[in-house]
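For this depiction, one protein chain was excluded, whereas all remaining protein chains were kept in their positions.
Chain IDs A, B and C follow the sequence of writing; residue 1 opens each chain.
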Amino acid sequence: MEYQIQIAGKTYDLELENHRPEIKIIYRGKPVPYDFKQIHANLYSLILYGKQYRVWLKSAGNGSYNLVLDQTPFTVEVEDERQRLRKSFRTAETKSTGVTEILAPMPGLVSQIEVEADQQVEAGQGLLIVEAMKMENEIKSPVNGTVKKIHVNQGDAIEKDALLLEINEMV
Amino acid sequence: MEYQIQIAGKTYDLELENHRPEIKIIYRGKPVPYDFKQIHANLYSLILYGKQYRVWLKSAGNGSYNLVLDQTPFTVEVEDERQRLRKSFRTAETKSTGVTEILAPMPGLVSQIEVEADQQVEAGQGLLIVEAMKMENEIKSPVNGTVKKIHVNQGDAIEKDALLLEINEMV
Amino acid sequence: MFKKILIANRGEIAVRIIRACHEMGIEAVAIYSEPDRKSLHVQLADEAYLIGPAPALESYLNQEKIIAVIKQCGAEAVHPGYGFLAENSRFAQKLHEHGIKFIGPPAAAIELMGDKMAARKLAGQQKVPTIPGTLEPISSVPEAQKIADEIGYPVLLKAAAGGGGKGMRLIHESSEMEKSFRAAQNEARAAFGDDRVYLEKYLLQPRHIEFQILADKFGNAIHLWERECSIQRRHQKLVEESPSVLLSPELREEMGNAAVRLTRTSGYQNAGTIEFLVDAQLNYYFLEMNTRLQVEHPVTEWVTGLDLVKQQFFIAAGERLSLRQEDVRPNGHALECRVYAEDSGSNFLPSTGEIAYLQEPGGIGVRCDSGIQMGSIVYPYYDSLLAKLIVWAGSRREAIDRMQRALREYLVFGVETTIPFFIRLLENDDFRSGNISTHFLAEHKGLAENGTGNNKSFAGAVSSLIHFNGQKPGSVLHANEGDGSTDSKWKIIGRKEMLV
Partner (left out) sequence: MFKKILIANRGEIAVRIIRACHEMGIEAVAIYSEPDRKSLHVQLADEAYLIGPAPALESYLNQEKIIAVIKQCGAEAVHPGYGFLAENSRFAQKLHEHGIKFIGPPAAAIELMGDKMAARKLAGQQKVPTIPGTLEPISSVPEAQKIADEIGYPVLLKAAAGGGGKGMRLIHESSEMEKSFRAAQNEARAAFGDDRVYLEKYLLQPRHIEFQILADKFGNAIHLWERECSIQRRHQKLVEESPSVLLSPELREEMGNAAVRLTRTSGYQNAGTIEFLVDAQLNYYFLEMNTRLQVEHPVTEWVTGLDLVKQQFFIAAGERLSLRQEDVRPNGHALECRVYAEDSGSNFLPSTGEIAYLQEPGGIGVRCDSGIQMGSIVYPYYDSLLAKLIVWAGSRREAIDRMQRALREYLVFGVETTIPFFIRLLENDDFRSGNISTHFLAEHKGLAENGTGNNKSFAGAVSSLIHFNGQKPGSVLHANEGDGSTDSKWKIIGRKEMLV
């Protein structure tokens, strides 16, 4: 089975051969010498071409992974050919609606809302202030656009990734 | 329900009262203020009368526990009245047969056997030598008696708690 | 000496104080809020009492409840740590009235030196230079604008009752004053219950250098030399070291003497810190006094060999300082990195969650002061400091190398931390050559971003693929698969492939 793996802006085409009980990984026609062992829950030790890596690996489902490799974070997508085909199809269908959702980057308290519905905002402009760990953190707009809807009120306690507001992106 | 708990040569009579969702422990007619929380697998934090204990607790089944409390090891027996009755009955039946089993205190290699079958041995006399972690460890007889049977040969690799030999105890 | 001490704090500093208690045979009493029941400081204490729900006002700041617990458990003294009630003179006074020792300065000294403006006045009287600015609180935006025009922009708005960067705002021009003035007042009120703010000239390229002080009730005061804490984000320290590479022996001695002078004249007792800013021309200015144990006290402990918390106990118990100034001879170089639950890649936003995996570094010259263990939950209610990593070595260079090594060993998974940021910081040439100031991060913005780690991406791809296929055993490389020469075949392949 062939796989395409996307990581850090790169794509690797790897092939898996099943020689029970061993699994061979083939890269550019040559077997990759590796040894992968679980140390604790999501922590693994990978020895690859003799090099040793401590790998923190969490599956986000559907072949998506969050990885930390020797203190560097990565996100990874593993896809076989069928999945790749399906996904590219789906992506084409649901092409950007032009709405940017602003999610809470951390749990906290909405201490101030600095914009109103329908207000025009620029990228980098402050939208609201979330207080957490006794610090006020300003959430800024990542895009130019207009405020479509505000989903929270001042004083609300919010969870991480709560939907704070939506912005209609300017094209 | 009333329980008898044996630990470190002492016996505590404790009573459990179920006031859902709380469980009350009664000792000598008075409730015991406690808070017991799991920290990690077998590690717990017990706060009892305000005192804090780190408790390592492993169940050995049937109400038997191995405990380490602030670096001190304990073995504990928890019994309700029914169990106690049954157990005392069983104990009476299977009264000591006078045979002492010598078990391997650690995994290793039998490097020398110092006694023969039917040989008379004294408490403290060396029976055999087990090599582990590059050290020779002499296993000594805990009792006076005669060697009933030797279950291992020189050179055998043994697991922890393997039966090494049996001694007919002298009365 | 005390037989039982209550620690009115949580996290790493509570653990730090418990350790000092245990080394002196003193029983340590912890208090905890509801979500902190399983915290490390509770588990290491001899006794522990629930003090209230999560919000600090209802638990760690609840003076009535804390005093009730002290009475209940029979503690003779209270160590407040830092933050929470550490610089609250009313709490110190209340304890005094109940006959309980406050392990810190007398209430009057907290009030005098804790008021930034009063302290500035005292410094002026003692001929210790202060930063140009106001000596009285500013009541209105126009007044602030007028004064700022006089001393010249940029200026800093600061909370009179402040500390830790709270209620502080930098203002570059008059038009920014209104918004910043309000924000500073609000933050000051929320943090300290006191919204007085004042203005100071904002120095260019300033370095933050502070002197650790010890003073007993017999009027003896000494300093334990300096710490440089110029690496900051949001006016909060990230990295501290001792000694500072900036100071000449003469300047060091002059600043140390100034610090002791201020301490003596303020009637101060116990441990404290006199903070200075030093500009590029080596002018130093008194900034403020911290009337408590500092987060960064371990770097002083390591170069002087003293246990500052034990020294606090001795002083609070009424003992005489056992050291004279000439007995304090610093040795080597110590460095501290503060491990915050923050994502440096996202402007140091707080990160919360469960510590899913933890492996703290060890070995030679490494000290870890940690408030967490595997399974700990990091809540949004309190300060995000998880632990402090401190190293010592014979030289600054070796200390930096050792810190790098320790940071690379340090595994914290489940929340984002400042560890990856420190690894990048310690590789920076300006940092390594000591070319730092409190504006360092603003001037090295790239440091806050997570690297791409390109040379590890192949290892990441392989790891994910193996996991995706259920972690089946790999084709293990045996040493004898090579042909014994340095040119073994797979190795050459390997090297090439890894460079794609």
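Throughout what follows, contacts are C-beta pairs under 8 Å (C-beta built on N, C-alpha and C of every residue); 3 or more make two chains touch, one makes a residue touch a chain.
Nothing here was measured: the structure is a model prediction, and the numbers come from that model.
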Contact list for the unshown chain, restricted to visible chains: A, B, C
Candidates B:Asn42, B:Asn144 or B:Asn168 - the one touching the absent chain: B:Asn42
Residue of C:His79, C:Arg402 or C:Arg424 touching the missing chain in the full complex: C:Arg402
Absent chain, residues of chain A that touch it: 35, 37, 39-40, 45, 47, 50-52, 54
Touch list for chain C against the chain that is not drawn: 15-16, 19-20, 22-25, 31, 44, 49-52, 65, 68-69, 71-72, 74, 298, 301, 305-307, 331-332, 359-360, 362-370, 373-374, 393-394, 398, 401-402, 404-405, 408-409, 476-480, 482, 484-486, 488, 491
Residues of chain B (touch criterion as defined above) contacting the omitted chain: 3, 5, 7-10, 12, 14, 16, 21-25, 27-28, 30-36, 38, 40-44, 46-51, 53-57, 59, 63, 65, 67-74, 76, 78, 105-108, 132-137, 160
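Criterion: only the chains that are shown with their structure count from here on.
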Chain located farthest away, centre of chain C as origin (C-alpha): B
Gap in Å, rounded to a whole number, between the CA centres of chain C and chain A: 32
Interchain centroid distance [CA atoms averaged], chain B/chain C, Å: 48
Chain A and chain B, separation of their C-alpha mean positions in angstrom: 51
Residues of chain B whose C-beta touches two or more other chains: none
Contacts with 2+ other chains: residues of chain C: none
